[in-house]
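A single protein chain has been omitted; all remaining protein chains appear in their positions.
Chains here go by letter, A and B, matching the order in which they are written, and residues are numbered from 1 within each.
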Amino acid sequence: MFKFIVRRLLQLIPVLFGVTLLVFLMLHITPGNPAAILAGEGASQETIDNVANRLGLNEPLHMQYIYFVMDAIRLDFGTSWRTGMPVADEIGSRFWVTVELAVYSTILSVFIGIIAGVISAVRRYSFTDVGIMLLALFGLSMPNFWLGLMLMQWFAVQLMWVPASGWGSASQVILPVIALGTAGAAIIARMTRSSMLEVISQDYIRTARAKGTKERVVIYRHALRNALIPVVTVVGLQFGYLLGGAVLTETVFAINGLGRLVVDRIASRDFPVIQASVLIIATLFVFVNFLVDISYRLLNKRIDLD
Amino acid sequence: MANQDEKLVKSEASFMRLRTSPKMRSLKGFYRKLKRNRAALVGGYLIILLMIIATIGPFFLSHGINDVDYTVRLQPPSSEFWLGTDHNGRDIFSRIIYGAQITLIVGFLSVIFGGVAGVVIGIVSGYYGGKIDAVIMRIMDVLLAFPGILLALAIVSILGPSIINVIYAVAIYSVPSFARIVRGSTLATKELEYVDASRALGASDFRLIFKHILPNVTSPLIVQATLSIATAILTASGLSFLGLGAQPPSPEWGAMLNDGRGYMYDSGYIALFPGLAIVLAVLAFNLFGDGIRDALDPKTK
Partner (left out) sequence: MTVENILEIKNLKTYFSLDKDRVVKAVDGVSYVVPKGKTLGIVGESGSGKSITALSVLRLVDEPGEIVDGEILFKGEDLVKKKVSEMRKIRGNQISMIFQEPMTSLNPVHSVGKQIKETLHIHEDLIRQEANHKALDLLKLVGIPSPEKRLTQYPFELSGGMRQRVMIAIALACNPELLIADEPTTALDVTIQAQILELIKELQAELHMSVMLITHDLGVVAETCDFVAVMYAGKVVEYADVDTLFESPKHPYTVGLLNSLPRHDIKMEELTPIKGMVPSPFEMPEGCRFAPRCPFATALCQEKLPDLEKKENGQEVRCWIYTDEWDGEEVKVYEPNATT
């Protein structure tokens, strides 16, 4: 197991190298001279040169990359081109809002998805099963921003049960989490169903029945435990998908998260903020997947001989 | 020399025959299964319907997409304005019909670009293996490290907001999944005996790839492409909703939602119908993709 963790950690190195390189290059492959963008329109050549010097844009590219990574490790992402504030300060609290949103949505989708998937599998081909799978298909096909708008329209504007925007209180959290978590719930429900159906036809389920075990116990103690092992791998992917999707949900519900910050700053080409946000989300996703891999391995240890 | 060539052609032909006959049978079986799969049929018909609407629909409309008329702004659905009007008095139904074109073009083009790139990358990676494979796959891992819409967002932030750039962004975003599938199939096909045999007979790499490897990846590729179009439509409309794709007054569905957002408190239908259109389009491709996957799966009867 220890060897597996080390090997998996080593595999992270090229990926993180690629991620940082790509994010670093964003500034350089963008059309136009970055210094000119920062200096603003109609700036003199002298001003542009000054800006370029200040940003270190005259250094060789590989040195610039090394500085970029060294700074990023210390969570120093420079200052915002738009507000002049340190990027780390701008991102700080917003990062946690986005993580909160993604975590709550993941929990919701795992919870609903597994329950729905199990019910569907147990009542295979019944009216309930078809209904759940149709709902899942719709959930999967719905843009989360539109679902957000609709939920807001109904529950915030018409019924006035909850506030339409913001983040913090439970009543503010509920709609964005549903909007963002629905697609994930749909994916996990489908996955759980097919995984359950596969497990239910296994020999050891027949053994359990031959012991005189109650059907409920057969499902939960014998089938579900095995069926959830492959589902674990999707949860990590889901979490990442939700981190990305948060961009849209945050915009709909006017939540001051990292996603909304990025969208705001794309128009004003505030590259340090964009780069830092993208880098942080990608890095977080890489590490979550690493943890998922490890836990999958731990769960699966009892099955694999090697 | 000529004799040698003839031999090669003959043996190739017999290999192909060997392979075509079961293939033809499985193609028939595929259609039979597909016809029995009601969901796939519904999806397929919906896609055809969408295409018809997108191509000839605009000719039957009495309202243009930009017929601004402030005397009829924010009208609820009526016999004249089937789905109501927006804040500029434009007919929402007409705009949605025009928008279907944009949605389908963006969906198809981005998946074609991404798919072709992914197939080439996947074949090169799987066929040549070794260091090339390792490097390419690490690059794909890097692309996959940017979750969901984030990669598309980053690309648009570099290229600047526009619907064309959204196509590029979504195309790049869909490359890794194609590359992985094709690479896997290529690795598997490469080991098959008839491929070995034709290699021994001196067939060129190019010939091997086109005659043997590509036909074997078609079915997973079709499934992936169909499902990718669904994702592409979702991503593209999302970017337009954020104001990073199609710009107003474009009738792109995501852009319409963004445009109408400010008025939905009083006129809910403004946000309802373009969204429903997106759901319908995405649903169609998801249904069809699921259906053909089930039909191609040897495990299902």
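Please note the rule applied: contacts are C-beta pairs under 8 Å (C-beta built on N, C-alpha and C of every residue); 3 or more make two chains touch, one makes a residue touch a chain.
Just so you know, these numbers come straight off a predicted model, no measurement behind them.
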Contact set of the excluded chain (shown chains only) | A
Based on the whole complex, identify which of A:Q11, A:N50, A:Q202 or A:T233 touches the chain you can't see.
-> A:Q202
Absent chain, residues of chain A that touch it | 201-204, 206-214, 221-222, 225-226, 302-305
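Operating definition for what follows: only the chains that are shown with their structure count from here on.
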Chain A and chain B have mean C-alpha positions lying a whole-number Å distance apart equal to 23
Note which residues of chain B are touching chain A in the complex, please.
-> 138-139, 141-142, 145-150, 153-154, 156-161, 230, 234, 237-238, 241-244, 254, 257, 261, 264-265, 268, 271-272, 275, 278-279, 282-283, 286-287, 290
Could you please specify the touching residues of chain A with respect to chain B in the complex?
-> 14-15, 18-19, 22-23, 26, 29-31, 137-138, 140-143, 145-146, 149-150, 153, 157-158, 240-245, 247-248, 251, 262-263, 266-267, 269, 274, 278, 281-282, 285-286
